[in-house]
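Omission of a single protein chain aside, the complex is shown with its protein chains in their original locations.
Labels run A and B following the written order; every chain starts at residue 1.
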Amino acid sequence: MYNFDFVKPATVDEAVKALADDEAQALGGGQTLIPTLKQRLASPSKLVSLTGIAEMKGVSKQGDTVVIGGGTTHRTVAEEAASAYPGLADLAGRIGDPAVRNRGTIGGSLANNDPSACYPAAALGSGATIVTNSREIAADDYFQGMFTTALEEGEIITEVRFPIPKKSAYAKIAQPASRFPLVAVFVAQYADGVRVAVTGASNNGVFRWSEAEAALSGNFAADALDGLTVASDDMIGDLHGTAAYRAHLVGVMAKRAVAAAS
Amino acid sequence: MPKDGGIGASSKRREDIRFLTGAGNYTDDINLRGQAYVFFLRSDIAHGTINNIDTSAAEGMPGVVKIFTAEDFAGVGGMPCGWQVTDKHGEVMQEPGHPILATGKVRHVGEPIAAVVAETLGQARDAAEAIDVDITELPAVIDMKDALKTDAPKVHDDLKNNLCYDWGFVEENKAAVEEAFQKAAHVTTLELRNNRLVANPMEPRVAVGDFARGTGEHTLYTTSQNPHVIRLLMGAFVLGIPEHKLRVVAPDVGGGFGTKIFHYQEEAFVTFAAKACNRPVKWTSSRSEAFMSDAHGRDHVTTIQLALDADNNFTALRTDTYANMGAYLSTFAPSVPTWLHGTLMAGNYKTPLIYVNVKAVFTNTVPVDAYRGAGRPEATFQLERVIDKAAIELGVDAIELRRQNFITEFPYATPVAVEYDTGDYFATMDKLTEIADLAGFEARRKESEARGKLRGLGVNCYIEACGIAPSNLVGQLGARAGLYESATVRVNATGGLVVMTGSHSHGQGHETAFPQVIAEMIGIDESMIEIVHGDTANTPMGMGTYGSRSIAVGGSAMVRATEKIIAKAKKIASHLLEASESDIELKDGAFSVAGTDKSVAWGDVTLAAYVPHNYPLEDIEPGLEETAFYDPSNFTYPSGAYACEVEVDRDTGQVTIERFSAADDFGNIINPMIVSGQVHGGIAQGIGQALLENCAYDENGQLLSASYMDYAMPRAYDMPFFSVDHSCQTPCTHNPLGVKGCGEAGAIGSPPAVVGAVVDALRSAGKDVTHVDMPLSPSRVWAAMQ
Partner (left out) sequence: MTQVNMTVNGKAASGDVEGRTLLAQFLRDSQGLTGTHVGCDTSQCGACVVHVDGKAVKSCTMLALEADGAEVSTIEGQANADGSLNVIQQAFQDHHGLQCGFCTPGMVMSAAALLKDNPKPTETEVRDYLEGNICRCTGYHNIVKAILAASGQDVSAIAAE
C-alpha cells in the first residue's frame, strides 16, 4: 500500500468535510478497498473511515420499508433484517465469508459496485432508494456500469431504503476461486410487479431482466420463465465461464430464485 | 493393539502444542537486528529484450539501502539444475542459463529484474516503482506445440530451439510396441491435458540472509524442505561459499508440496545482499508474488494409446507427452516428466510392452517442477483414464478389466525399468469395494436421480514409486545429487535421545512419528526422544523431505543409527553385567542376560557411557552417539484403489463430491493417524486439481490465475468426509521398517476417480462423453452436456 493519512470522524458532517480534500477516499469495512490498496491500484492521500459514525449503522423497519444504515455490516443485516425482509437478510448472510461479513458494509458494497457483488442485485431488485448525505437516488438511476455509480466525489451513502416485497429470494452460483457470484439473481415480487436483478453476469454490471419481470408479473412461477433467454453478447466471458454459459445461468438462477421465494 | 507410543500407535502430535498456541517459529517470524527488506521488481511482460534499467531516480528515494540489477551478479553463478536428462538420440538436454536477476531478456511474467533493499518493505516497493526499465517486447511462446514450430520465437536465443529434450523410453522397445499395436484386436486412444497447478502451501516463501563479518559465516533462513540441498546448490554452484561458511536454516515450514524443494533466486539474493549491504536482508513473498515466482506443477499434454487383444488383455501401451518446463529449468524439473513419470507407466498392470515419449518444452511461463506426486500423478491419470475409455468402448466393466490385467506375482520387473518388490492389487480393490460400498451405488444413484441430480462413480488404481532413491541408479539417470538420508542419534547421559535428521518436517509430523520408531526399538517412552531437523549446523548432511521419502529413507537411516547405538550399548551392558555380549537382550528399556534375572536399565548403561568409571575403555570409546547414512536399494511402491462418487447438477454443471474412498497399501505403518491425515490432504489436492485448480495464461503470457481471486483453492465445503483405509499391507522388502511412504498417494490416486465419476454421471444421462479435461469446472461440465 501507498501510505495515507487516516481519519475516523464520528458524524456524517465531519466525514463529508474530511472527504472534501482532493484524493481523500471513504473507507467502509475495507473488505474490497484494502486488498485494492495492497495491489497499489489506488493511491488516496487520506482515508476517511466511516466505521465510527453511529448514525450510519443499524436496521429498522419503517412501515413497508426496511431502512439500513450505510455503515451497517453484512452480518448485522443478516441478523436484523431477517424478520422484516428475509430475502435481503439471506443475501447479506451469504456475502463473502463470516469474517468479511463482520467488517464489510452495505454502503461500501454499493459504492464500489463490483460487477460480481451481491448487494447491487438486492438494491436494484428491490427498487431501493440510495440515500446519501445530499440526496436520494433511485436504484434504477444509481447503477451505471461496472464500478460506476451515480455518486459524486465525496458523497456518502448514509442509508438504503428497501421496499419490502411480498416474496423474494436470491439464487447464486459461486465463481470457484473468489466465491463471488459467477451469476446470481435476486427476484422480488411486489404488488405492482416483479423485479429481477442479475449480478455477476454482465460486462455492464448489475442489470434488470425485463422480459423475466414481465413474465413473472403475470405468473410468479418458475415455469413462467420457460423459453426466456438473455443474449450472451454483453455477458462476461473469462476463465470461469463463457458468455454463453453465463447467459444460460441467468435463466437457471432466476428460476431457482422464483422457486425459493418466500 | 500397538504399544503406546511405539510403532503402530496413533500418538498425538507433540508439535501441535506450539502450532495451536501461536508459538511456532516460521521463517517470517524471524527478525534480525538491523535487518533491511528487499522488494523484487518483476517483469510484467512475458518476453522481451531489456534495453536499459535506470535506477537513478530510485536510488535517492527514502530508505533505500542499495539497488541491485544483473550487473551486480556478474561474477556469480546462475541457478543450477539438479538433473540432466539424456534424450532418445543420446544427446544431453539443452540447458539454458538461469540468472538471479534477469540478464539481457525477460522470459516470463514475474521474473525478477531488479531488487531494492530498503529500511522498510514499503520503501523498497516505493523505490522499485521509480526504476525505469526499458524493454522491447517480443512475441511470447505459451502453447507447447506452437513453441516447437520451426519459426517459433526462441525463449533462449543461445539454444537451438525450444525443445529441452526429446526422451524415448524404453527406446529399444519402440519397434516391438509398434508391432503389438498392429496386431491389436482393439486400440483405445485418448488425448488429454494434465492441468498446470500452483502448489500453494499456505505459508508463502520467505528468505532472510545474514552475514557475520567477524567470522565470515553466512546464514540463510528459508522456507525449504531440504536445507542441506539448498546449502550445497547455493554454496557450490551459485555464490561460491564453502559449506563450512554457510549455514541454512529451515525452521517451522508451513507446507511444501514440492514447491519448497527447489533453490530459488530469492534465497541466493538475500544471502548475497546481506554481505553486500552489511546487514540482514529479508524477503517475504506475498501470495500474488508466489503465483509468479513459485515453481508451478504438472502441465502435460498427452496422447495415450492402449492396445488389447481379443480377450481384453493389455498387450501394449504408448504415450506421447509434451511437458512444459517454463522459461528456465527449475532444480529438478527435467526428472519429473521422465524418470518420475515414464517409469510408472506400467501402473498396476502386466502390460508387456510400453513406449513413452516425452518432449520437454521451453515456454515464456513460470518454471514448472515437482508438485505433490511429481510425474506419477500424470502417469496415473493418463493410464487410468485410457483404461476407463477402453472399458466404455469395449462395453466391459472397468473394474473387471483392471482386475483381469493386474500384476499378480512379485517381485515384478516392469517393461519400464523398475521392479516392484511387493503389492497385492486385488486386496486393495477388494477393500475399496467394501469401504466404498460399491454394491450400494445403484441405489444411491436412483436416490440422486429422484432429486433430479446425475450421479456417477469413478474407480481407479494407482501405483507410485517413492522412498527416493538409490543414489547409484539415479546417478546413471542424470541426477546431480545422491538421494540417501542421514541421521545422528545422540544418547544423553541420563538416557534421553536426540535424533538429528536430514529429513525435514513441514506438516508430516516427524517430531512425533520418528520417536515412535526408536521407542519401539529400545523399549523406552517416546517422550524421551527429541527430533532435531532443519538446520545444517546441527544435522548431518541429508537430502530432505519430498517424494514420500522421509520414513522410508530418513526413518531407515535413523533405524540404522539406532542399531549401532544398541550394539554399542549391549557391549557396555555386557561389561556391567559381566556376561557375554551375545547373551545380552534389550527389552522394555532394560538389558538382561538371557536365561537369568540379571539386568541393567537403559539409563544405567547410558550413564556408564558418559561416566566411564566402570567401563571397557580398552575395547570401546566412551559416549553413545552414532550416525548412519542410508541409501535405499530400490524405490518403494505404494499402491491402492480409489473410488469417487459425484453428483452433477444438470442445469449448472456443478459437481459435488458425495463420497470418496481410498484403500491404500503403504506397507507397515508407524502412526495411523498421521498416515490418514496425509491421505486426506493428498485427496483434497487431487480433488482440487480435478474440479477447481487451473493455472492459466493468455496468449501473451499474462497469468490469468494470479491470485486466489482466480485460482480456485479447495474449501471445506468442497470436500466430504473421506473414507480411507490402510489395512492392506504388503511390507516393503528392502528397508528395515517395511514402510513405503504415504505423502503423495492421495494426490496421485484421486484425479482419475473424480473425472471418471463425472464422465459416468454424464453417460448416465445419455451423453456420449468419454473424457473431460480438468478442472471440471461447472462451465466445462455444462459445455460437455450440450
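The rule we apply is simple: a contact is a pair of C-beta atoms (placed from the backbone, for glycine too) under 8 Å apart; a residue touches a chain by one contact, two chains touch by 3 or more.
This is a predicted model, so every value here is computed, not measured.
Peer 1: For the chain not shown, which residue from A:Ala99, A:Ala138 or A:Ala259 touches it across the whole complex?
Peer 2: Missing-chain contact among the listed residues: A:Ala99.
Peer 1: Out of B:Pro80, B:Gly97, B:Gly122 or B:Pro612, which touches the unshown chain?
Peer 2: Reading the full complex, the residue touching the unseen chain is B:Gly122.
Peer 1: Hey, which chain B residues sit against the chain that's not shown?
Peer 2: Spelled out for chain B, the touching residues are 12-13, 15-24, 26, 28-29, 31, 122, 200-204, 252-255, 257, 286-288, 506-509, 672-677, 680-685, 707-709, 713-717, 719, 721-726, 746.
Peer 1: What residues on chain A make contact with the chain left out of this view?
Peer 2: Counting only chain A, the missing chain is touched by 1-6, 8, 27, 30-31, 34-35, 37-39, 47, 49, 51, 75, 96-100, 102-103, 178-179.
As a convention for this text, only the chains that are shown with their structure count from here on.
Peer 1: If we count contacts the way the header does, which residues on chain A are in touch with chain B in the complex?
Peer 2: Touch list, chain A to chain B: 1-3, 38-40, 173, 176-179, 182, 238-242, 245, 248-249, 252.
Peer 1: Where on chain B is chain A touching in the complex?
Peer 2: Residues 122, 125-126, 129, 286, 288, 651-654, 691-692, 694, 696, 704-705, 708-713, 715, 775, 777-779, 782-783 of chain B touch chain A in their complex.
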